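The complex appears here without one of its protein chains, the remainder shown in place.
First chain written, first letter: the chains are A and B, and each begins at residue 1.
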Amino acid sequence: MATSRSSTELLEQIEKLSGQTVSDCYQCGCCTSGCPIGEAMDPPPSKAVRLLQLGEAPELLDSDGIWMCASCLVCGTRCPRAVDYARIAEACRVLVLRSKQSRVDPDTVTGPELEEIPQQAFIAAFRKSSV
Amino acid sequence: MPNDECRLTGTQPPADAQSTIDNRQSKIPRVGVFVCHCGINIAGVVKIPELLERVGTMSGVVVTKDYKYCCSDPGQQMIRDSIKSDKLDRVIVACCSPTLHETTFRNACGEAGLNPYLCEIANIREQCAWVTADKDEATTKACGIVRTTLTKVVHDQPLEALTVPINKRALVVGAGIAGIQAALDIANAGYEVVLVEKEPSIGGHMAQLSETFPTLDCSQCILTPRTVETGRHPKIRLMTYSEIDSVSGYVGNFKVKVRQKARYVDFKTCTGCGACLEKCPGRTESWFERGLVRGKAIYRLLPQAVPNRPVIDAKACIYLTKGKCGVCAKVCPTGAIRYDDTDKFVEEEVGAIVLATGYELFDATKLGSYGVGRVPDVIDGLAFERLLSASGPTSGDVKRPSDGKVPKKIVFVQCAGSRDSTTGMPYCSKICCMYTAKQAILYRHRVHDGQATICYIDVRTPGKGFEEFYKRATDDGIQYLRGKVSKIFREGDKVMVWASDTLAGRKVELEADMVVLATAVVANPDGVALARKLKTQIDAHGFMTEAHPKLRPVETLTAGFFLAGCGQGPKDIPETVAQASAAAAKVLAMFGNTRLTHSPTTAEVDEEICVGCGYCERTCAYDAVKVDPARKKAAVNAALCEGCGACAVACPSGAMTHKNFTKKAIFEMADQF
Partner (left out) sequence: MTKYTYYPGCTLYTKARNLDICARKAAEKVGFELVEMPSWNCCGAIYNAASDDLAAQVGPVRNLAKASQLGDKLVTLCAACHNVLKRVQNRLDQPGNEVESERLKTFVDEKYERPVKVLHYLEVLKQEIGWDNIKEKVTKPLGGLKVASYYGCLIVRPKEVLEFDDPENPQVMDDLMRVLGAAPTRFDFKAECCGGYLVVNRRDVAKSASKKILDNAKAWGAEAIVTTCPLCQYNLDKLRAVTDGSIPVFYFTQLLGLAVGLAQDELGLEHNAGDPVGFLKSKGLL
């Protein structure tokens, strides 16, 4: 587990870091419908927010989904309740990273294609997912 | 708190809570204060015995009494008896808000021979007991409220209620099913009705619908008898293609100026044969057909139109824009075409006005990610009604707009714009869950192998037979998918829908031939403009506001204006008709009187002081003050004055005052706090 804090504390922290209120969400699912990564993201955004509403913050912090968000901001732009899930995912990642756990170890990312990838991608990826 | 008697004294309340304290000798003024417990609403918080004791010491108070429910018969009797036995000349009832029982207690006083306007309410429930937790604090506050009211009541003058005559004719604006129903009810009771409709024919949106939930009866079949009756009714003066230019006057006596738009067809000569419609080469957008086909310059909305006369759309007519054509005039067998027609103004006098201006659908092109306008086979609910309707452009065959193919898969998208705080429509449009189920069922009637999928957030079916209707849809194999659609786009000749299945917790991509959006219901913009012009209240979304959401649902706060139909909020036909009949009943109740009473607590001008500056005239929202330019003096039309007091505040010279709210009384009341 990312931290030893209680789920209530975690939720408070997530709301503070993200500036979002999870009770605003009425579970319409629009964020999941529009997420370009939606099929590959587990849990997808609406389910992630649901976990928080149910007090299951630790489960979300342990999940794969928060690392899959590309911060494209589509979900927040179309959310009928103006919930910005990208910032919630960011807050979750930050909480994990601050407990000194990297998601992606830069040394393990290898392969011939990497030569071609613009460096902004590396900087972004490692800033989002490494300590 | 300036007065000692209202400080907490720490004295024990008298043992007998029903006690009567009469500690004053006969002295003018003689005020009686009656404290109501309102069950435990007040007595549970305010310490009644202590309050009575403290109020009893206030100067001018000759008697204080309390009772469990002052508004009950015995409660009122207690007040009436006390007025007589204690020779009261002023009464204060410390109870609930004056909006609830001011009239009750004023009438009780009147019955006991006291001028009703010498009775005042001290609101110690809503403004004290309900909002104060601490009992001592509440008691002190109640004491303060009574004392302030006492300051006012001693200044009050006896007043006589005003009465005005009633012109027993009604104006109904908007001839959708709401306006039609209200007009028929009033007319059938024997009163004249002026029915004004901006479109060339009546029926409103109901005329566009195919079949109606939950019984699936054909909309035209149930509507036409009403439109025909309206068109023929001897008591209904129908003015179509007309708008309200202005309204002046006051409840019971309105003067209305109606602008009858140029039609370019003489309705008296025209027989409605339709020869002109066949040949006209002028083309325009047809709002009635929701852009599915192009309309003609000379047109009527539908074959069963009432009145069954065409009008010319001047912007689309080739003759009127370019001076060429004139085909309609050539083919018209009766010579009814009048290219030189102009707008005409008609004046009408009425006593009551029903606003039934209805709704429109939100402009779906503003829902950028839904592709409306970019993807031709994404249409709104009313357009789909036209495709389903036997009198529609496809005679009821479901064909998609882009290529006329019969769609084998339709995705219906609910809550398109509704329940969305970012579009400015956070409300539920109320009818779309039901009409979407209906449209899916009707689609499957027309296209037996068609697949219908409905993307929804919640399915709301709170109406008679509605839940059963929803079951009918699912029984028919219609797929309900829980998740709001995010994006609609085109790929080849398919329409793709990005949805989700929140129950299964995953994103879903749907492929369809056509998409139907249940777009949000919004107040008709022309209705909103009219409400603004008439200064009747509208809410943040443009829907007209009722005088009380529960108890006065078909009246407005402006006397003489009533509401019916979707202009007040989204609703289905049964509810619209019920509301329209209710509004008609209110009008008829008013017409049952010979004169109307009007509160006498109006503004009045002291002509000696008035300098004719006109601040009052500009301030008054009801046009009740006019400055006579010759005499340079303001005058208040008491029948129009709603007693808001704005003019008295605006008047720089102090000439304008408000009966029983004099500046002196108000300043003294303020001093009490």
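Just so it is clear, a contact is a pair of C-beta atoms (placed from the backbone, for glycine too) under 8 Å apart; a residue touches a chain by one contact, two chains touch by 3 or more.
Remember, it's a predicted structure, so these values are computed and weren't measured experimentally.
Residue A:V109 is the one among A:L54, A:V109 or A:V131 that touches the chain not shown.
The residue from B:Y339, B:F489 or B:Y622 that touches the chain not shown here is B:F489.
One chain of the complex is left out; on chain A, the residues touching it are 16-19, 36-37, 39-40, 68, 70-74, 76-77, 84, 86-87, 90-91, 94, 104, 109, 113-114, 116-129. Interface residues of chain B facing the missing partner chain: 368-369, 371, 374-375, 487, 489-492.
Just so it is clear, only the chains that are shown with their structure count from here on.
Here the spacing of chain A and chain B, counted between their Cα centres, is 46 Å.
For chain B in complex with chain A, the touching residues are 369, 415, 419-423, 457, 482-487, 498-502, 505-508. By the touch rule above, chain A contacts chain B in their complex via residues 26-35, 38-39, 43-44, 46-47, 74, 78-82.
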